[in-house]
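Note that this complex is displayed minus one protein chain, with the remaining chains in position.
Per-chain numbering from 1; labels A and B assigned in written order.
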Amino acid sequence: MAFTSVADFFAMGGHAVYVWSAWGLTTAGLMGLVISTRLSRRAVEADIRRRVRRERSHS
Amino acid sequence: MRREPLIPLAESNAASTGSLGAAMAATLTRDLRQALRRRSELINPLAFFALVITLFPLGISPDKALLATLAPGLVWVAALLATLLSLDGLFRQDFDDGSLEQLLLTPQPLPLLVLAKVVGHWLLTGLPLALMAPLLGVMLGLPSAAFGVLMASLALGSMSLSLIGAIGAALTVGLRRGGVLLSLIILPLYIPVLIFGAGAVQSAVAGLPSLPHLAILGAMLALALLLAPLAIAAGLRLSVNG
Partner (left out) sequence: MSAPATFFAASSRWLPWLWSLAIIMLLIGSVWGLAFAPADYQQGNSFRIIYVHVPAAILAQSCFMLLAACAVIFLVWKIKLADMVATAAAPIGALMTALALFSGSVWGIPTWGTWWIWDARLTSMLIQLFLYLGVIVLRGAFASRDSGSRAASILALVGMVNIPIIKYSVDWWSTLHQPATFTLSEAPPMPASMWIPLLLMVMGFYAFFTALVLMRTRVEVLRRESAKQWVRLLLNIVPERASSVHAASVQAKDERH
């Protein structure tokens, strides 16, 4: 363990702003990609379902 | 305005029987002749070049020493932008009137015909820009010892700029608003040419040998001559057929 206390860990020896903003934005970016991929998957599936319904109602 | 057929009648025999040199020469002379009929368009990049250079002293400061240190970069960036400005028209008219389609149908290898077109573009923009550059160099207080290198670097570099830019022009010629997109895809690829082109002039100003820079510019040109025509041809095929 490189830190003596939890507060010490979050303070990062005075570099908290830099370390946590870099880590935070990276995490947010990666999570954002996963979430947006899931959302687009759902949108594509809904789109296919809608199209099939429309085809059936026409036939 | 009268548009010429792709391969003039006199030369069409030679072209159809497969003489590659004749077809390339015909493509080049046609482009040159057509451009000479639209003189105002020929002057556009040159006027733009001069205007941008005029803007810098107004925006920065008329201080001669400051301008002289900035001059190599300013002249090169302005020349680069002037080339970029002219690229949108490289294939545009041929695309609109269908002669690009004819070019694709000729039996000669498309990359070489396209190379002839790019050489035409360089003769009409890059070369005049290089010839005009010392004049603007004087305005920016560039030491006259660097004029030779300035012209040589621009002449060498702008051929690479034409080749690389033609890739972007070929890819975007079928798009309605290709202009902005063209600069987005082409400008990052221009950076190496800019670095070594401006570097050559800077080292000439500093009294250092500038031959290594010119040699690297030449190497880039050789690579671009080899590879760019293939990409331009592929881009034109997809723009015309897609």
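Remarks
What we mean here is this: contacts are C-beta pairs under 8 Å (C-beta built on N, C-alpha and C of every residue); 3 or more make two chains touch, one makes a residue touch a chain.
As the structure is a prediction and not an experimental result, all values here were calculated from the model.
Interface residues of chain A facing the missing partner chain: 1-3, 9, 12-15, 18-19, 21-23, 25-26, 29-30, 33-34, 37, 40-41, 44-45, 47-49, 51-52, 56.
Residue-level contact of chain B with the missing chain is found at 167, 171-172, 174-175, 178, 181, 184-185, 187-189, 191-192, 195-196, 199, 220, 223, 227, 231, 234-235, 238-239, 242.
Going forward, only the chains that are shown with their structure count from here on.
Mean C-alpha positions place chain A and chain B at a centre distance of 44 Å.
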